[in-house]
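Every protein chain of the complex appears in place save one, which is left out.
A and B label the chains in the order they appear, each numbered from 1.
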Amino acid sequence: MATMRTLVQPVDHAAELGRAGANVTGGGSALLHLAGRHPLGLLGLVIVVVFVLVAAFAPLLATYDPLATNAAASLAQPGGQHMLGADFMGRDLWSRIIYGARISLAVGIASTVLGCVIGAAVGLVSGYWGGWVDLVVQRVNDVLQALPLLVLALVMAASLGPSLANTIIAISIPVVPHVARVIRASTLSVREMPFVEAARAEGMGELQIALRHVLPNTLAPVIVLSTAQLGSAILTEASLSFLGLGIPEPYPSWGRMLSESAAEYVRTAPWLVIFPGLAISLVIFGTNLLGDAVRDILDPRERS
Amino acid sequence: MPAYIARRFMLMLLTLFGMSVLIFVLLRLMPGNVADILFDASGFIDPAERARIEEELGLDQPVVTQYVQWIGALLCGDLGFSYVSERPAIEEILPRIPVTAQLAAWSLLFSVVLGVPLGVISAVRQNTGLDYALRLVSLSGLSLPSFWLGLLILMAFVQWFGFIPIYSETPATLWDGFLMFALPAAAVGFRSSALIMRLTRSSMLEVLRQDFIRTARAKGATEQAVNYRHALRNAVLPVVTIIGIEAAFLIGGLIVTETVFNIPGLARFLVEAILWRDYPIVQNLVMLIAVVVVVVNFLVDMLYAVLDPRIRYSD
Partner (left out) sequence: MPGETATLPALPEGAARAGPPVLEVEGLSTWFFTRRGIVRAVDDVSFALAEGETLAIVGESGCGKSITALSILGLVPSPPGRIVGGAVRLRGTDLLRVDEEAMRRVRGNEISMIFQEPMTSLNPVLTIGAQIEEALTLHQTALSRAEVRARAVEMLQLVRIPEPERRAKEYPHQLSGGMRQRAMIAMALSCNPRVLIADEPTTALDVTIQAQILELILDLQRRLGTAVILITHDLGVVAETAQRVIVMYAGRKVEEAEVVALFEQPLHPYTRGLMGSIPHLVDENTERLAEIPGMVPALNALPPGCAFAPRCTMATERCHAEMPPYREWQPGHYSACWYAEALMQHGAVP
């Protein structure tokens, strides 16, 4: 079907400029502007912040002790005393989800940070010193990245044994090669820049140069990567706990809540399936939105 | 092209070697050894008995020898012995392979059939309402844990049809046979489809910026020809690579989904073996998964070489 061309129609200049994002009206702070241009990212940030606040103020928001069992309230439906219902052992779902936020977010953030720190160190060393160290690290990286994420985490968790700390370590391991690769690439390019030469000429030690000059300039892609990895870490923790190999009792974990209810309660107590899963999905959705926006802002390739 | 194939092949072997070392090392990280675990339950540790077991398992040998023995056995097709069922591991593993293979195939099909067209549409209608809607859908696909999606699908199914499709080796009807794979495949495939959709979209957008698209338009080609004959033919190349990588990550989804739907596949078996501390099985199963992943990636590389004339006809 032929489409009418819109050439040479009186063009509303202001409208066109507005569409392009020109500051037609003027004023407004830069940050607000940034938020305005990435509404989804703002939404993601809001979601994440809400969850963080919920986790931080858990004792204030929970209505029951998340670990307290109550046979009388077993499988209570949502409403009344138990806002979101109760599980088989009579534990209040709302409170468990609130406290679960603490655990899931803490583990997710901790493992992402740990993975990023180790990955950054490895990438920096590998990129800066080069040579056979770089070669070995790169090969190990390739191998680590070749194994599916969950399998790697599973094996780590299995080897190390069930505990909170071990779960954090197990989830951080798959993050390391991704971060290392990115930091290594950044380091390689920053290493050649003139200000590094200048620093060396001034007699700065190699370690100092690496830490003070090279590292800060490699951080932008890591920020992008870490926001993406956060969602992945939270998902991995949920999966591990769901399989029974993640966060152990007695800590409440959304993933493990889902496994405890699993197929048997699909018919009889759907709230046990809906709410924990909804919590996981929402928080990952938030981190994904945020991650996308961060990437759009920081990644020079994406900028027009 | 022969040089390309040879290089990729060598890389594959190297990666396999690296992975075997990695797996071997990881599973020896745990404190104590298999013998300890075996005796854990009984609580009674007879040193002589234990020494005998250790010798039987070859645990008294130096680590490198153990590694070599393991690889040697693998290459001869000897997958070891299950401690839990006390049968050769291969008897446990073999029957489970077709189950997981079928589920994986259906999931991949689902994700490609859903992901690629939606990605193209999203790119061609960039920044329209449809694009935003599709992007939100794909984002939620990435955010939903596949086991939760599986549970939700089960819930919906129960709500509408009143029963849960149970996996069986001999399904009653063709429809049953289809259902028992379709539901879990949808659960696993949805996440993959979201990824593929996003990648197809960005690949298409990248290609649509290229000069030859402008040339095609300057020739008077229709928008449809531009989008499909010119853009998609080029955009599909990186997507093929991604599908290969996705095949690897599919396993994570398979692991949890087989658990939710109670399907006796390899992926779920891995978890069971880990929970039962059946370490020889775990080691070989993970190695098997690694081999599958690496080989699939290699095959995808080959497919890429065939599809991209720049590689097929490289002199």
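We take it that a residue touches a chain if its C-beta (ideal position, glycine included) is under 8 Å from a C-beta of that chain, and two chains touch if they have at least 3 such contacts.
Not measured: the values here are computed from a predicted model.
Within the whole complex, the absent chain has one touching residue among B:100, B:234 or B:257, and that is B:234. Check B:8, B:28, B:217 or B:277 against the missing chain and you find that the one touching it is B:217. The set of subunit B residues touching the chain not shown comprises 210-212, 214-222, 225, 229-230, 233-234, 237, 307-310, 313, 315.
The rule we apply is simple: only the chains that are shown with their structure count from here on.
Per-chain CA centroids place subunit A at a distance of 22 Å from subunit B. On subunit B, the positions that touch subunit A within their shared complex are 14-15, 18-19, 21-23, 26-31, 139-140, 142-145, 147-148, 151-152, 154-155, 158, 164, 248-249, 251-252, 255-256, 259-262, 270-271, 274-275, 282, 286, 289-290, 293-294, 297. For subunit A in complex with subunit B, the residues that touch the partner chain are 139-140, 142-144, 146-151, 154-156, 158-161, 231, 235, 238-239, 242-245, 255, 258, 262-263, 266-267, 270, 273-274, 277, 280-282, 284-285, 288-289, 292.
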